[in-house]
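Below you'll find the structure, written out as structure tokens, and then a few comments.
Only one protein chain is missing; all other protein chains are in place.
Moving on, here comes chain A:
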Amino acid sequence: MGKKRKLGQQAEVAEAATPEEVSAPQRPKRTLLGWKDGAVGPVQENSSSGAAGARGGVPVFRNKEKVLITCSRRIMSRYRHLMLNVVSLLPHCKKDNKVESKSSKGATLNELVELRNCSYCMFFECRKQKDLYLWMAKCPNGPSVKFLVNAVHTMEELKLTGNHLKGSRPILTFTTNFNKDPHWMLLKEMITQIFETPKDHRKSKPFHDHVFAFAIVDDHIWFRNYQIVNQGGIEETTLVEVGPRFCLNPIKIFGGSFGGPTLYENPFYISPNQIRALEKKKKAGKYATKVKAKTRRKMHELENPLEPDEFADLWRE
């Protein structure tokens, strides 16, 4: 692992340094933990070009987001496959072992993210073998979002017939209602940073042959992935769906990563547990009303007894 990381960093530095070799003659000195005069945290690395120096005072931007993807224990196979699909779509991600979904998972995950040198974390949490929750967290300073995932279709489904290069950079398309509210804006920014493969990433490929569609419909974020089929020119281009498909229902946005103050709460959100309880109660109510009606009838009969029939003994001898 350590070796890999070193290589990656060296490659990045080499790439970054090449364009401005003329203007920046000396490289910053390297220490064991990073660069001497560069910023250490990944946030700063992203916002300004930490080590690579400046060209005429304008900081060169480098996208260095790395995403840790993991899931909870006892996750359903379908959801695990969804996670693996997402892993195959993001060449800049690192997959980690399953994490126990306890109340202390936030701390564990934060530690894990730091260990793996990542700036984002996607955590697929499966509860009750039924419900999938997806956490997207910017580490270590937040924010983090918790989604409920609905309508999951994995890439393995045979009706999704497209295919595309592994690691080619996707085109992200958003609907304009992402710019309407602050929380959607935040989600859009996070999604962009997570799902866009960094330019010149070593595992990325230099062509564009798939497109992600993020759309807000009915206060849910719908995700689709299409292959761009080249049929000789952009006008004749068609799309074929590759998958996966899912629909994200935002539940809460927190200030920190996997915790912290709540910034947003979905007012429409009803947990699947409540929905199931409701259905159960509806079913249970049917029997209860029947029993109640029976007792009521009995009480009524007892209270209002029939008058004795005066002709009852007429034919008896």
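In this section, a contact is a pair of C-beta atoms (placed from the backbone, for glycine too) under 8 Å apart; a residue touches a chain by one contact, two chains touch by 3 or more; residues count from 1.
The rule we apply is simple: contacts and distances are computed from a predicted model.
Per the UniProt record, the absent chain's protein name among "Mitochondrial import inner membrane translocase subunit", "DNA replication complex GINS protein PSF2", "Multifunctional methyltransferase subunit trm112-like protein" or "rRNA processing protein EBP2" is "rRNA processing protein EBP2". When you scan A:D96, A:E125 or A:E196 for touch with the missing chain, the hit is A:E196.
One chain is missing from the display, and on chain A it is touched by residues 43, 46-48, 59, 61, 63, 88-89, 138, 141-143, 150-152, 155-156, 158-159, 161, 163-179, 182-183, 185-186, 188-190, 192-193, 196, 198-199, 205-209, 211-213, 215-218, 220, 222, 224, 226, 228, 230, 234, 237-239, 242, 247, 253, 255, 261-268, 270-272, 274-275, 277-279, 281-282, 285, 289, 292, 296.
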